[in-house]
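Every protein chain of the complex appears in place save one, which is left out.
For clarity, chains are labelled A and B in written order, and residue numbers in each chain start from 1.
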Amino acid sequence: MKNYDKLLNDLAPQKFGKAGVIWTSSLIVIIIIGLIAYIDQIRKGLVVTNLNDYALWGIYISNFVFFVATSFVASVTVAVLRLTNNSWRTPIVRIAEIIAVACIIMAGLTIMIDMGRPDRLLNLFIYGRMQSPIIWDVIIIPTFMIISLLLLYFPLLPDLAILKTHFKEKNPTLSKWYGRLSLNWTGNPKQTKIQLKSIKIVALLILITGIILQTIDAWLFSTLFRVGWDSTNMGAYFVSGAAVAGLGALVTVVYVLRRAYKLENYITNIHFDKLGKFLALACLVYLYFNINEYLIPEFTSKKEEISHLNLLIDGQFAPLFWLVIIGGLIIPTIILLFKKGRTPFSIFVVGLLVVIGSWWKRYLIVTPTLLHPFLPIQGVPKSWQHYFPSWHEWIITIATLAMALLIITILVRFLPIIPIEKTANEQELLNKNTNS
Amino acid sequence: MDQKENNSRRNFLDKGLKIGLATAIGSIGFSKLAEALTTQTAKDSTDKMQLMTTNGTLVEVDTSEVVEMINGQAEHIMYNVREGIPNRKFVMVIDLAKCKNALKCQESCNKNHFITGDNPWLKVHKMQADDDTAPYWMPTTCMHCDHPACVSVCPVGATFKRKDGLVLIDNERCIGCRFCMAACPYSTRVFNWSEPDQGDITMDMHMHGEEHYSPEYAGLPSVKGTVDKCDFCPHLIKENELPHCVTACPNGTFYFGDKYEDTVTNGDETLRLSKLLTDRAGFRLMDDLGTRPSVYYLPPVNRLVDFKEGLKNFSEYKTDKKPE
Partner (left out) sequence: MKNQLSIIRTSFLVLLSVFMVTMSFAQKVKKNKVRLSVSYTKIMDGELYFDIKATSKIKNKNTFIPNLDLTIYNVLNDEEIKIGKITTNMDGKGRLVLPKLDSIHADSTNTYTILVKFKGNASFKKAKKSINFKNANIKASIIKKDSINFIQATLIETSLNMPLSEATLNVQVQRLFKSLKIGKDFYTTDENGTILVSIPTDIPGIDGILTFEVVLADSDNYGTVKAMVTAPLGTQIVQDNDFYKREMWSPRDKTPLFLLIFPNLLTFAVWGIIIYLILNLIKLSKLNN
């Protein structure tokens, strides 16, 4: 048995400090307020939202798309970095896996918030038709959820065994749970062989299903006639956008956890530099698809396309559009292209910009398209020409975001943020190499 | 030919049975779970009835799936709600030259379907493609497309396409995802955002002889959290009566009929559909989308009324009041 004392001291789950308690309890308070708002919504119907027969989808849907996109983080970091043999991934993969689990769970929950009849949820299984992209979503989301849980779980096994011994005296109950969850892990060659093989398979699976999930999400829109959605670009556009959202969320969370748990020795500036480059690449790819999406229709200038684009470029959504494109995509890319821009704090700020930009970007994908249908909006209240979320929508949406953060917080509280066993192995290898 | 007819009838019964028992195999992945659940729901409506088919065999069908229609002189025909009235294909022709935005159609539709929300199912649009082109009034109903985008995307088959051309909604199955509304290029679908303010709808149901909810009478009642739209009034068609908008229009703008019979009528005059469409250059709305609507339009040429006359009934927006 290796000596994990130093590592355990740094990396073993710790009880919440004062800040942690305040953070967690405020999240819980926000979630409770959101729950109350949701119960009110169930009671009164979706009338509590500012949705209408034209703006028939709003932030519930864009928030859902955001969660789905962010859950792509596991595919893009864990799987891609593993397949490309980037060994610097070790200290950040678990965080990525945790974010993915939290986001895909929340994606599943938020889509239900948008339903007019959540009480008829079972109809999806009783009467489901394969022709509907929603059914594809109903299949892929639970699938991706299971896979992301497995992706989190397999590499955790050795760490759980270590924690079992670590907490034996300090906290027997906790230790018992770690023991149970570790599935009698001893680290013998047979177990290790199966585990490594399984990790390889699950990594491949998360990449494939991740791309499928993002594409289906894109098809929810591109299978419809509406201008702004009816685009063959959508699938690739969503996959690349998801990489941006996922990496943005990752760098932000990594920075916060590094500060909160003082992990500077494990997550170094080099890691941020690498992540920064990776994010820059994702942003550039996404920018490329954005140019496809917005510039090419401008060229042919079809009447409906132009009215859609005008809404974004100099119409009612222009301020938001340019904030998202410039603030959430172009400026981050430029910052990240410079070495000085890839310091941890700078990357944290960029990550925040990218995440906020990504969230609003989904709003801009959903809402403006709905506000200019093919036939003119007539004979309905004037307010139906616009859409901005109501208080209920904001409160519920913020609560879902809080719930995602709460899931991350809880997982971080009980699981080692950085893989202990793997780090130990790598250090050992490093020491061997330097000694010899 | 007889053979073919028989086949299609057998087919019709076959399908009816399948739907009636709801054991359809959709996605195989779901079917096991679905079956387990359907047997449970089937218990709720175990009433089965025997139906004599046109070629003399008896079949057993779930009562909730069967409706009756009067055909000609008091001859009653039973058919499946999800299949539609046999040997019919309903179409509408809207003569834009006659519409002067009198809005009687909308009034009648609202009243007879108990539409109390902000968004009527039947609208008269003020259309003008460009400043340089002439304005005209264009009533829009549900287009009852032959290739309905809304039906394609419905995850639960709550909205469905019938053999007789109608696209209807089962408000007792709809989950309120609004995907169909997003899919419809004609923006014809309306959502019940809150509990519909229809008053004592059960009394209205009794008045219309409807004991239970039926997709064949949209709006009776409207259901909170589900989608509504124009249903082409099958509750009237099966009584040999024309839809409300057709009879309400003072100008005879709406023609309705059976495409197979090649005949449409606005109540006053009865015309050959094909001849009408040829002579008057009939077209369909956004036909290039491939939706194949059942509603045809006659262009607003040789207008009977001045466009401006309709302006007095027109308001760009309705008053904006939403129940708190």
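Quick note on the criterion: a contact is a pair of C-beta atoms (placed from the backbone, for glycine too) under 8 Å apart; a residue touches a chain by one contact, two chains touch by 3 or more.
The shown structure was predicted, so the numbers you read here are calculated from the model rather than taken from an experiment.
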_Out of A:Ile28, A:Leu109, A:Ile146 or A:Val256, which residue would touch the omitted chain in the full complex?_
A:Ile146
*Which one touches the absent chain: A:Ile194, A:Ala318 or A:Leu429?*
A:Ile194
*Can you list, in ascending order, the subunit B residues touching the missing chain?*
1-2, 5, 8, 11, 15, 18-19, 24-29, 72, 82-83, 87-89, 104, 107-108, 111-112, 146-149, 151-152, 157, 160-163, 207, 240-242, 244, 247-250, 256-258, 260-263, 265, 267, 270-272
_Chain not shown, touching residues in subunit A_ = 127-131, 136, 139, 143, 146-147, 150, 153-154, 157, 183-186, 188, 190-191, 194-195, 197-198, 201-202, 205, 208-209, 212
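Operating definition for what follows: only the chains that are shown with their structure count from here on.
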*Round to the nearest whole Å and give the separation of the Cα centres of subunit A and subunit B.*
42
*Residue ranges of subunit B in contact with subunit A within the complex*: 22, 26-27, 29-30, 33-34, 37-38, 41, 118-120, 123-127, 140, 149, 152-158, 173-179, 181-183, 185-187, 189-195, 224-227, 286, 289, 315-323
_Give the list of subunit A residues in touch with subunit B in this complex._
44-47, 49, 51-54, 56-57, 114-117, 120-135, 138-139, 220, 223-226, 370, 373-384
